[in-house]
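Missing here: one protein chain of the complex. Every other protein chain is in place.
Order of writing sets the labels: A and B. Residues in every chain begin at 1.
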Amino acid sequence: MNYLKIAAAGLLAGAVGLGAAQAQETVKVGLVVSMTGQQASTGKQIKAAVDLYMKEHGDTVAGKKIEIILRDSASVPDNSKRLSQELIVNDKVSILAGFEVTPAAMVVAPLATEAKVVELVMAAGTSVITEKSPYIARTSFTLPQSSVIIADYALKNNLKNIVTMVSDYAPGADAEKSFTAQLTAGGGKVIESIKIPLANPDFAPFLQRAADAKPEAIFIFVPSGQGATFMKQFAERGLDKAGIKIIGPGDVTDDDLLPQMGDAVLGVVTAHMYSADHQSAMNKKYVEAFTKANNFRPNFMSVGGYDGMHLIYEALKKTGGKADGDSLIAAMKGMKWESPRGPISIDPETRDIVQNIYIRKVEKKNGQLYNVEFQTFNDVKDPGKIKK
Amino acid sequence: MSSATSSILRRASDSLSARVRWHPLEIIFWIVAFAMIWLMPTRHLIMTEIAWLGLFALSLDLIVGYAGIISLGHAAFFGVGAYVAALLAKHELINEPVLALLVAGLAAMAVGFVTSFLVLRGTDLTRLMVSLGVALMLRELANQFGWLTGGADGLQGVVMQPILGLFRFDMFGHNGFVYCLVVLFVLFLVARRLANSPFGLSLVAIKNNPLRAAAIGIPVDQRLIVIYSIAAFYAGIAGALLAQTTSFASLDVFSFDRSADLLLVLIIGGTGYLYGGLIGAILFKLMQDYLSVLTPQYWPFWIGALLVAMVLIGRDRITAWNAPLRHLAAKLDWRATRRAAAAAAAAEDR
Partner (left out) sequence: MLTILFDGVAYGMLLFVLACGLSVTLGLMNLINLAHGAFAMAGGYATVVLVNNFGVPFFLSLPLAFLVAAVIGLVMERAVYVHVYRKPHLEQVLLTIGLVFMAVAGTDYIMGSTQVFAQTPEVLQGQFQFFGVGIGRYRLLIIVVCGVLAIGLQAILTKTRFGSRLRAAVDDQRVARGLGINVNAIFALTFAFGSGLAGLGGALGTEILGLDPTFPLKYMIYFLIVVTVGGTSSITGPFLASLLLGIGDVAGKYYVPKLGAFVIYTIMIVVLIWRPNGLFSRASTK
């Protein structure tokens, strides 16, 4: 038994060594995202951002050529696992990146640990992901980051009776839990919490239920891509005119969909880490280049991809081109830089992202809808981990 | 006994035993399959998927091809098997994968037995939709019992113990592949035996004409329930193999797409001869893998185009390419040649 284990370990080490040897000239990055299926729009945002970064910064860094290997997970987690495994053992990638949904990111974690390959989460937002393997780093966001801050905002603006509506999966639960905790600690009350099935065609009954509870505001989290239908039906019900406010993490006013949502969405207040309207020279350039290369606006998923690439480049510079998992993840810890979303860094303790969270209101600018930032909370760590 | 009846009897027994005999192509098929262990060690991960998908399709073939029940909800049993296997390992109830595999299969079989009473009514379309409904309800159940199944996040943190306490599921998927292949082969042998038994023949009779089958004394309903449960057992094993090789189970195991893809796999390979599912699984997976690497964004388009072409051009014409191969196979089948010679000699004697 034992000799088998040793043999397997030896094989594995050999393969990793081989990977390192081959990596003399190229560093391969396996990009596993959904290009088809339910989360296709997220995958495309990330892919577009990665392409843009490579175009702007060239494909060589620290003497290494960066090669992106794109694989479509078709929005099914077990595909993500198999594809990642193949990328590790056959293509000998040094870094796995992408992972738009929580299950996909978590199911790959044991692989990252076993093969000592960096897993860079560019989208999934459940707090606990980075604890699943010492080789995971994240460049997107966590839901508690923005949920806690929007709860503070609600308290300050005297919104005390609130109905929460979240999609029924880990990020939704995260958002609801951290929001409720923060709100009740400050004297607010969640009068009803509603969970919406993840794959859901019609929000009408849930909205009606929320409306019948007569809250001052609805806290909403739906994954990127579903926000528009929600806002449409919210307005259709006349809830905006009834004076019910919408607050939540910024997923609901996703920049990708925002231009289509119509005027009903005006005045919605959300907390999030990125808006295409973020006022900085860097972001202006980013949005311009991005929209020029694609026919859609960059959203918060895209910056996850863009910053992920930046992190890879900078980490490689720091290691002098060494691409093994241990040196890379060590180099990533504590990395600080200026992103289109503002200043960000990787927490050396948790390998999670630390970033500014902005409170934004939807407004019209030059005839287009934008999330306009009006308040900034600096260097927010993931509250989901601080509490532990 | 007159010579006429005896010759009819002989022909009947010949045609029956011809079904049972191993055709050389079959032997080659399995030799090639096992040779893959050494031939293409870098492709074991995808071949593992082909193996369990093939088993899954084989289980669908048992009910579609042999009993004539079209199902769009076969993922129900696949999912039960997957969750049971994953849960057993997660909570360390049964650590040995082979034993867990059996238990998962039996659990799926139980679900199959219970739901068979719902499914085996009405016309094709009704069966299709009821089976689909059963799968979707199980999916919702798994979603509701989040504390047990992990809900929409999938069942995380499953650690599989070594097979028979000896072979660890390695990163390269070598042991996993051998494991799946062996399970597939054993279950295939059982299915082959079953299909050629009087029981299997009675199923074909039911498929061709249930009324006539009942008239010659075949207990139609009872037979259908039995085969439906057996197919559920097979599907459960396939699901358990997925869960064991990936250490993971998610709601997708129950999804409509999975049942629909499965039906495609089986139709591509052809129904009613056991190899259809296996061949379909190989073609479908390789096609999908190749195309999705080529064009990660638009591969479904080309899959769709191939399916459309397949129907419009007609499978007969597409499969015509292998006519020379079949000819060769017939020549290879020396036992058949010898038998034909013997029969000719016997005829001369008379």
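In the analysis below, a contact is a pair of C-beta atoms (placed from the backbone, for glycine too) under 8 Å apart; a residue touches a chain by one contact, two chains touch by 3 or more.
Everything numeric here is computed off the predicted structure, so don't read it as measured data.
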Can you work out which residue in B:Thr5, B:Thr123 or B:Gln222 touches the chain that's missing from view?
-> B:Thr123
Among A:Gly58, A:Gly186 or A:Pro205, the residue in touch with the chain that has been omitted | A:Pro205
For the chain that's not shown, point to the residue among A:Lys195, A:Lys333, A:Lys361 or A:Lys385 touching it.
-> A:Lys195
Going by the touch rule given at the top, which residues of chain A touch the chain that is not shown?
-> 36-38, 40-41, 44, 194-197, 199-202, 204-206, 208-209, 225-226, 228-229, 232-233, 235-238, 241, 256-257, 260-262, 264, 295-296
Residues of chain B in contact with the chain not shown = 64, 70, 118, 121-126, 128-130, 132-134, 136-137, 140, 143-144, 256-257, 260, 263-264, 267-268, 271, 297-308, 310-312
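Simple rule for what comes next: only the chains that are shown with their structure count from here on.
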Chain A to chain B touching residues, read off their complex | 1, 4-5, 8, 11-12, 15, 35-36, 44, 70-72, 74, 76-78, 81-82, 85-86, 88-90, 102-103, 106-107, 110-111, 114-115, 126, 132, 168-170, 197-198
What residues on chain B touch chain A, complex-wise?
-> 42-43, 45-46, 49, 143, 151-154, 156, 162, 165-168, 170-173, 242, 246-248, 250, 252, 292-293, 296-297, 299-300
